[in-house]
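Please read the structure below before turning to the comments.
Here the complex is missing one protein chain, while the rest keep their positions.
In order of appearance the chains are A and B, and numbering begins at 1 in each one.
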Amino acid sequence: MSTMDSISRLVRTRITQIVIVVCLLSAAAGYYFSNPQLDAFNAELNLWNMDIVIFTLFIGLITVFFSYSKSVSARTSEWPFRLYALVLIAAWIVMGLYSGLYSDTYQTAYLSTKITLHIAILGQLIFFYLSAMYRTFRVKTLRTGILVIFALAMILLNSPIITSNWSPADAISYWLLNYPGMGGARAIVLVAGVGGIILAIRILMGLEKSALRATGG
Amino acid sequence: MISVDPWVWLSAILTLCSFSLLYGDNKFFKFAEYTFTAVVIGHNVVMGYFTLKSGFNPLFTGQKLLLIVPLILGLMVIFMVWRKYAWLAAIPMAIIIGVSQGITVRALVSTDVMGNVKAVISEGSNFFIGNPTDIVGVMLRVVFTIAAVSYFLFTFAFKNTASKPLEYLRILGKYVLLIYIGIYIGNQSMQNSMLATSAINRLVRNWLGFG
Partner (left out) sequence: MKLPELKASQIWAIVLIGYLIPAFIPLGMNPVISQATQTVYNTIQSLPPGSIVMCGGGGVFAFDLESSAGLIPAIQQMARNGVKVVFYPMWIETMQFNKYCVDSARVDEKYGGPWKYGRDYVFLPYIPGNEVGLVSFMNDVKKTVSVDYAGTPIDQLPLMAGLNSYKDIKLWICAEWDGVTILRYVTGQYGIPVMWFAQSSAYAAYGSYMSIYPGQIYLTNGALGGAQYEKLNGITGLGHAALDSNVMFTIMFVGFLVLGNLTMLFGEKNVNRKVKT
């Protein structure tokens, strides 16, 4: 094993685990213990974390640049679209750096492209949603029946055509959401919280390596 | 009156290209897809540049030279894209994971777990306070929460006779979760409906000038 391999192995295993333990325990302990040195250390660590995260914004550009340029030079399928995307990325960066993030030009361009597309892509879901609902919301069992009844209740009780003609509708929908519905909501939040705590413990103990897989860990 | 603003036309064309997916995968949708990808990446880079300027301003103005350390660590993160040198990104990633998990876990403990448990206990002690609909509602809330949480208890197997009541509680929990999912689906559908409204209104009102 070469020296570089030994160093990389040491970094990926021991050093990484030590850093995670120190950072995690310090950040968690800072909430429960009042200590000026610990508070100062945590404040500095938080700032470092924020500054490091900024650099992750550039990873997408590098990945896409290498992937798309390889595709364009090899003339694979969709290469014209990838070439167009590379040109658009470059033009967008120049426009953004020149005009500024809060300029009216940038804002209009962003709203007219990315936001419009995102709304259209998400808005299309209603078509798939209603056609899937037509096929799946068929009351064959008690379970489906309960699902359908409560979904229908929320939609009807929040519909303006019902609420403007029947005054108890809003109160009933509020009651359904905040009493029977909240049982399930609370349980999911609680259990997800427990899951999150266990994940943090597993990361602390070095059992959870999925987050560092991209670094070869 | 149809709009003459080129940005509105661009917006309308991209919306129609996106909706063309309903007809089937086609070149127009691919054009929209790659436009979306390119703008997202371009925006990330522009945002990253300006955030670097603001985030490292104390370093550039000489007020806080210690920030050279996160600057170097941040540059190491970029090596993640090269398999051979990805190990260089391990230390800064470890800082990100450690700090964010440490801060997250304290919120999960105090708010999501203990907060909900405290709320259930305090409601349980106030069972008979308020008007009849509130009393019934609070009872349902407490019982349903306990039942739904018990549904997620996979640690124990319920096999003997003594565990029958727990088995029934788990079945109740299953139906409680179905009630919640039904309510959630109802609300989620209203959200999707609103997005479709926005997309179609942009075409009809902003572009074509109707309504």
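What to note about this one:
Quick note on the criterion: contacts are C-beta pairs under 8 Å (C-beta built on N, C-alpha and C of every residue); 3 or more make two chains touch, one makes a residue touch a chain.
A quick note: this is a predicted structure, and the numbers were derived from the prediction, not measured.
Per the touch definition above, the residue from A:20, A:54 or A:212 contacting the chain not shown is A:54. Note that of B:7, B:50 or B:85, the residue touching the chain absent from this view is B:50.
In the complete complex, the hidden chain is touched by one of A:38, A:142 or A:198, namely A:142. Per the touch definition above, the residue from B:27, B:84, B:118 or B:164 contacting the chain not shown is B:118.
In the full complex, chain B touches the hidden chain at residues 22, 43-44, 47, 50-51, 53-55, 57-58, 99-100, 103-104, 106-108, 110-112, 115-116, 118-119, 123, 141, 180, 183-184, 186-191, 193-198, 200-201, 203-205, 210-211.
Within the entire complex, the positions of chain A that touch the omitted partner chain are 31, 39, 43, 46-47, 49-51, 53-54, 57, 100-102, 107, 110-111, 114-115, 118-119, 122, 126-127, 130-131, 133-135, 137-143, 148, 152, 154-156, 158-164, 167, 169-170, 174, 177-178, 181-182, 185-186, 188-189.
The rule is simple: only the chains that are shown with their structure count from here on.
Per-chain CA centroids place chain A at a distance of 5 Å from chain B. Across the interface of their complex, chain A is touched by residues 7-8, 10-11, 14-15, 18-19, 21-22, 30-52, 55-56, 66-67, 69-71, 73-75, 77-78, 80-81, 83, 86-106, 108-113, 116-117, 119-120, 133, 136-138, 140-141, 143-145, 147-149, 151-152, 173-187, 189-190, 192-193, 195-200, 202 of chain B.
Per the touch definition, chain A reaches chain B in the complex via residues 8, 11-12, 15-17, 19-28, 30-32, 44-64, 66, 78, 81-82, 84-86, 88-89, 91-93, 96-97, 100-101, 106, 108-114, 116-127, 129, 133, 143, 146-155, 158, 175-194, 196-197, 199-200, 203-204, 211-212, 214-217.
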